[in-house]
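Showing chain A:
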Amino acid sequence: MILIAFVLVSVVSLFIIAAARNHRQMNTVCVAQALIFAILAAWIALFEQVPVVSFLVGSQYFFIDHLGLFEVLIATVIFACAAVYARGYVEGLLESGELEKGSLRLFYAAWALLLLVIVLAFFSDNLALFWIFAELTTIISAMLIAILAARENIDAAIKYIFIASISMLFAFVGFIFLFEVSRVHLGTGTLNWTVLMQHAAAFSPGMVIASFVLVFVGFAAKSGIFPFHTWLPEAHAKAPSAVSAILSGVLLNLGIYGIIRMYAIVHQTTAIATIAPMLTVFGILTIGIAALSMLPQKNLKKLVAFSSVENMGIMLVGLAISTPVALFWVLFHIMAHAFTKASLFFSSGILHRQYRSRFSSDAADEIKDVFRLQPLAAWGIILGGLAIIGMPPFPLFFSEFFIMLQLGAVSLWVLAVMLVLLFIAAVALGYFVLTTFTQVSAPDTPSDIEPYRTPASMKAPIIFLLVVLLVVGLVLPAWGMAFLNQIVTELKF
Partner candidate 1 sequence: MNTDFVLYLAINTLVVIAVSPLFVSLIKKVKAWTQGRQGPSVFQTYFTLIKLLKKEVIYSPNSSRIMRVTPLVTMAAILVAALFVPLVFVPEPVGGMGNIILFMSLLALARFFMALAGLDAGSSFGGMGSSREMSISSIIEPTTIVVFAALAFVFKTLNIFDMFAISVSTGSPSLSTLILIGISLFIIIIVETSRIPVDNPETHLELTMIHEGMILEQSGRNLALMELSAAVKMTALMALLLNLIVPFGITTSLTLAGILIALILLVVKCSILTGIIGIFESSMAKKRFFQLPSLFAMAFFFSTLIIIIEVFS
Partner candidate 2 sequence: MIDTAIVVGIVRILFVCIIITAAYIISTRNLLSVVSVYALQSLTLVCIALALWSLEGSIVLLEIAVVTFISKVLIIPYFIATIQEKIRIKRDIEFHYLNPTTSLLISMALMLLIYMALARIMEGTPARESLFFFGAVLGISLMLMGMMVTFSRKRAITKVLGFLSMENGVLLFGMFVTELPFIIEFLIIIDLIILVILTAILSVGIDSTLEDYHKRLHRFHLLEESEEVP
């Protein structure tokens, strides 16, 4: 029944947005929606008996388990932050004319809808339904990217849509395979994840492999796995920063979430012996391509976007290890990466506003006097950068460390390659910061850059996320760990 609450809240928000008169009101609605969602999710986590399996009586289309709840919690927190951030950010876009007034309503409507669709996707039990919602997120987020009516934005959105949806079609074929498998074994076919999980052990490996590979193609494209990642750097770099944060922090997780769900089924069959090496190869290639592309990168948002690709690779490798501990830390990584990446995008958004005229899509960013003009954003990038390359005490350190620790037992070669690649990625980030942030105008010549007055609403999310990350990294709260362990158990690892 809670799901209905989610839907109702969203419908109400959509109505208010349609009726709202100005930007502020629309923004407030979105913030409120995200907050209510977050509270609802927290309420479920605290007071409901999870997993909840009682929606839409009869055919069990929806359910809530710990994994879904976990993802929803991450998503709502990031949405809330991004919505707060958008208050100042979109105002700036409007002022500079990058976003037309007419598109504003569409923007927020899409925003509110996207959150709902994402939540529904995470709560879907039926895999086909999940697929549909995942497709919808592609469409809506592409709208959010293309809303800045610049040619390069449309271009990025088209790339996103084409690559993601074409690949997702294959994923659907994969689901049909899965359906067929289940029909052979259960008599009647089903795509309900819970049912599939119960009987997965008996499935014939050949078909399961086929189905997994095809599904993987689709969700790899959603989560930016090599070689389907090509849309990602462009879309994330072109999108408004508030949207980039969502794309990177939430939508990529959706892809990995799909892979995890599917992997949990495969994990119970003998097909795992074939699938795990395949995932490792894809993961390492992803990390490699991302790290190597990061090194010569001169464009901040692209750099951060490639770093997302890299982290997706890490998650994939972690998943391929297929031990409970590895899975545990993959989940942890998902959370930590989402928060870190969101804060990085927020910070780079501020820099983007500041150096608007100097940021071009492909050329190098011209950043000057950054510590004088935007100290918070600069430190946000530095601290976020330290966090994303896995420096303690930020939480990504732990997840990367333990994933690699588990990897060490599997294959030393893969471990060595991965270490080198992570090193390259770290160097790339460090090199970028060192070369761009240290540029200052000569002391006697007056700077030609107007300082951009960053509204507090854009600063608060960065600080909030960094503090959350630090606290998580320092404390590693026991209840959180227990929650993650619950997920691992539910996935039958």
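The candidate set was assembled so that all candidates are chains of the complex that A comes from, given by their letters.
Some notes on this structure:
The rule we apply is simple: a residue touches a chain if its C-beta (ideal position, glycine included) is under 8 Å from a C-beta of that chain, and two chains touch if they have at least 3 such contacts; residues count from 1.
Every value quoted in this text rests on a predicted model; they were computed, and no experiment measured them.
Listed candidates 1 or 2 all sit in this complex, but the one touching chain A is 2. Those residues of chain A that touch candidate 2 in the complex are listed here as 59, 100-103, 105-106, 126, 128-129, 131-132, 135-136, 138-139, 142-143, 146, 149-151, 154-155, 157-158, 161-162, 165-166, 169-170, 172-173, 176-177, 179-180, 183-184, 188-189, 191, 204, 206-207, 209-210.
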